[in-house]
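All protein chains of the complex are present and in place, except for one that has been dropped.
So, chain A:
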Amino acid sequence: MFKFVKYDLEGCFKDFVIMICTIIILNLLLLTRINLWDSNIIIFLNLVISFVAEIIVIVWNIKLFSRDIYEGSAYLVFTTPKSGKNILINKIITAILQCLIVLFFLFLFTAILVEMLNLTQGFTFGLKITFGRLLSAVTPQFIAYSIFVVLIVYISFLLTVYLSLALGRVAIKNRKLGKLGTFIIFVVLCIIQVKVENAVSNVFPQGFMLKIFNNEGGQSWTNFGNAIVNTNNPFISGVSLNIAEISVSLIFIIAMFYATAYIIENKLDL
């Protein structure tokens, strides 16, 4: 089932090693600047490293699919007796794994850096609450929901890109024009998704509130932080979630998955 994942990850192994070594070296260099540079500058540079690394991962994720659509490896992948769904799910899993591995290292070094800055320079992100306490104060429902949302948003983004690539490849035979066409299709698909989601949430405004902090945590937050204590503050009342909007997002993901899988299995001419 997941045989392509193995080869896709193996293929980017060297890039991964280079990327992770670079993240480690740059963050170690930042650690040597503690007490020499202002803590805000060190954190800013750490965020720049994270941002650049994430951009590179997104490029990898897109290339993972575009390579097998436009280059010679298409003959390797699409002559195998595997369905479009199988190929696509393997690409999505590989992309998420690439993202998670890099995110793990970025998060690890950011946490180390923040902790070191806290110990040496008393850096607290402008909040008088430690990172550990903040995490323990958040409700498990909110953590689960956050992971769910991040996954859904990223999978939705990947599928929008992959569907645009597949449509661009099928509709436009010229490679350069195809890539421009892909970009235009991507923009159009994004606009359609946003418009439909907004329209549906306006027609069906029903939703529910999801509490961010448990009672004790929320109290700590309002006691320690600078947040304005009123009932409209989402840190206290929770975040409002629209059921129809979430449902439409999920429907879009399913539709884009099946559309892309169908195109690469039945419409792609090499």
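By our rule, a residue touches a chain if its C-beta (ideal position, glycine included) is under 8 Å from a C-beta of that chain, and two chains touch if they have at least 3 such contacts; residues count from 1.
Following the convention adopted for this analysis, contacts and distances are computed from a predicted model.
Chemist: Just to verify: the chain that's not displayed, which of "Pyruvate dehydrogenase E1 component subunit beta", "tRNA N6-adenosine threonylcarbamoyltransferase", "ABC transporter ATP-binding protein" or "Sulfur carrier protein ThiS adenylyltransferase" does UniProt list as its protein name?
Modeler: Not shown, but named in UniProt as "ABC transporter ATP-binding protein".
Chemist: Just to verify: which one of A:L28, A:I41, A:I55 or A:L76 makes contact with the chain not shown?
Modeler: Checking each option in A:L28, A:I41, A:I55 or A:L76, the one touching the absent chain turns out to be A:L76.
Chemist: Of the residues in chain A, which ones touch the absent chain?
Modeler: 3, 6-7, 10-11, 14, 72-76, 78-83, 173, 265-270
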